[in-house]
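All protein chains but one are shown at their positions in the complex.
== chain A ==
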Amino acid sequence: MNLERLPNEEKLSLCRKYYLVILVLMPLIFSGGFAFLPFLWLVNVVWFFKEAFLKPAYTEQLLIKTYVKRSALGLLLWVAVLTTWNIIFQHFRAQWGEVGDNLSFTIPLGIP
(Lines give C-alpha, C1' and ligand atoms only; values in the text may rest on other atoms or scores of the structure.)
Protein backbone atom coordinates (compact mmCIF):
# COMPACT_ATOMS: atom_id res chain seq x y z
CA MET A 1 0.00 0.00 0.00
CA ASN A 2 1.46 3.29 -0.94
CA LEU A 3 1.23 5.64 1.98
CA GLU A 4 1.64 8.70 -0.19
CA ARG A 5 -1.75 8.24 -1.74
CA LEU A 6 -3.65 8.07 1.52
CA PRO A 7 -5.23 11.08 3.10
CA ASN A 8 -3.79 12.06 6.46
CA GLU A 9 -6.68 10.84 8.58
CA GLU A 10 -6.37 7.41 7.18
CA LYS A 11 -2.66 7.38 7.86
CA LEU A 12 -3.35 8.25 11.46
CA SER A 13 -5.96 5.61 11.87
CA LEU A 14 -3.63 2.98 10.35
CA CYS A 15 -0.78 3.91 12.64
CA ARG A 16 -3.05 3.88 15.63
CA LYS A 17 -4.49 0.54 14.67
CA TYR A 18 -1.07 -1.07 14.48
CA TYR A 19 -0.06 0.40 17.78
CA LEU A 20 -3.24 -0.16 19.73
CA VAL A 21 -4.34 -3.48 18.40
CA ILE A 22 -1.18 -5.02 19.57
CA LEU A 23 -1.18 -3.25 22.88
CA VAL A 24 -4.78 -3.81 23.78
CA LEU A 25 -6.48 -6.36 21.66
CA MET A 26 -3.80 -8.99 21.20
CA PRO A 27 -3.75 -9.96 24.88
CA LEU A 28 -7.51 -10.31 24.77
CA ILE A 29 -7.62 -12.32 21.59
CA PHE A 30 -4.70 -14.61 22.34
CA SER A 31 -4.95 -14.88 26.07
CA GLY A 32 -1.51 -15.14 27.55
CA GLY A 33 0.43 -15.75 24.40
CA PHE A 34 1.43 -13.72 21.40
CA ALA A 35 0.90 -10.46 23.22
CA PHE A 36 2.73 -7.37 22.07
CA LEU A 37 4.09 -8.88 18.87
CA PRO A 38 7.35 -7.03 18.34
CA PHE A 39 7.42 -7.41 14.58
CA LEU A 40 4.22 -5.48 14.05
CA TRP A 41 5.69 -2.68 16.14
CA LEU A 42 8.78 -2.79 13.97
CA VAL A 43 6.59 -2.46 10.91
CA ASN A 44 4.88 0.50 12.50
CA VAL A 45 8.16 2.25 13.21
CA VAL A 46 9.69 1.65 9.82
CA TRP A 47 6.63 2.43 7.77
CA PHE A 48 5.56 5.59 9.51
CA PHE A 49 9.01 6.98 10.32
CA LYS A 50 9.13 9.24 7.27
CA GLU A 51 5.58 10.39 7.93
CA ALA A 52 6.18 11.18 11.56
CA PHE A 53 9.57 12.89 11.49
CA LEU A 54 10.58 13.82 7.98
CA LYS A 55 7.49 15.30 6.43
CA PRO A 56 6.34 18.92 7.02
CA ALA A 57 3.92 19.18 9.91
CA TYR A 58 0.20 18.50 9.57
CA THR A 59 -2.54 18.10 12.09
CA GLU A 60 -2.46 14.34 12.59
CA GLN A 61 1.30 14.19 12.69
CA LEU A 62 1.56 14.74 16.44
CA LEU A 63 -0.49 11.69 17.25
CA ILE A 64 1.38 9.67 14.64
CA LYS A 65 4.64 10.74 16.28
CA THR A 66 3.55 9.49 19.69
CA TYR A 67 2.41 6.19 18.30
CA VAL A 68 5.68 5.69 16.46
CA LYS A 69 7.71 6.59 19.56
CA ARG A 70 5.77 4.20 21.76
CA SER A 71 6.05 1.43 19.19
CA ALA A 72 9.81 1.98 19.07
CA LEU A 73 10.03 1.73 22.86
CA GLY A 74 8.05 -1.47 22.93
CA LEU A 75 10.22 -2.85 20.20
CA LEU A 76 13.44 -2.03 22.05
CA LEU A 77 12.15 -3.66 25.20
CA TRP A 78 11.25 -6.82 23.36
CA VAL A 79 14.59 -6.96 21.60
CA ALA A 80 16.41 -6.64 24.91
CA VAL A 81 14.36 -9.39 26.54
CA LEU A 82 14.69 -11.76 23.60
CA THR A 83 18.42 -11.19 23.23
CA THR A 84 19.05 -11.83 26.90
CA TRP A 85 17.00 -15.00 26.87
CA ASN A 86 18.73 -16.17 23.69
CA ILE A 87 22.19 -15.72 25.21
CA ILE A 88 21.23 -17.44 28.45
CA PHE A 89 19.63 -20.35 26.63
CA GLN A 90 22.49 -20.91 24.21
CA HIS A 91 25.03 -20.78 26.99
CA PHE A 92 23.32 -22.93 29.60
CA ARG A 93 21.22 -25.37 27.60
CA ALA A 94 23.77 -28.14 27.86
CA GLN A 95 24.09 -27.76 31.62
CA TRP A 96 20.37 -27.79 32.22
CA GLY A 97 20.16 -31.44 31.19
CA GLU A 98 16.60 -32.59 31.00
CA VAL A 99 15.08 -29.12 31.32
CA GLY A 100 17.22 -27.91 28.47
CA ASP A 101 16.13 -30.79 26.27
CA ASN A 102 12.47 -30.20 27.05
CA LEU A 103 12.79 -26.55 26.10
CA SER A 104 14.48 -27.31 22.78
CA PHE A 105 12.75 -27.89 19.52
CA THR A 106 15.72 -29.39 17.70
CA ILE A 107 18.68 -30.71 19.59
CA PRO A 108 22.01 -30.68 17.76
CA LEU A 109 23.64 -34.06 17.25
CA GLY A 110 27.02 -34.93 18.57
CA ILE A 111 27.61 -31.90 20.78
CA PRO A 112 26.38 -31.65 24.36
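Going forward, a residue touches a chain if its C-beta (ideal position, glycine included) is under 8 Å from a C-beta of that chain, and two chains touch if they have at least 3 such contacts; residues count from 1.
FYI, contacts and distances are computed from a predicted model.
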From "DNA replication licensing factor MCM4", "Trafficking protein particle complex subunit", "Nicastrin" or "Aspartate aminotransferase", the hidden chain's UniProt protein name: "Nicastrin"
Option from A:2, A:59 or A:106 whose C-beta touches the chain left out: A:106
Residues belonging to chain A that touch the chain removed from view: 97-98, 101, 105-107, 109-112
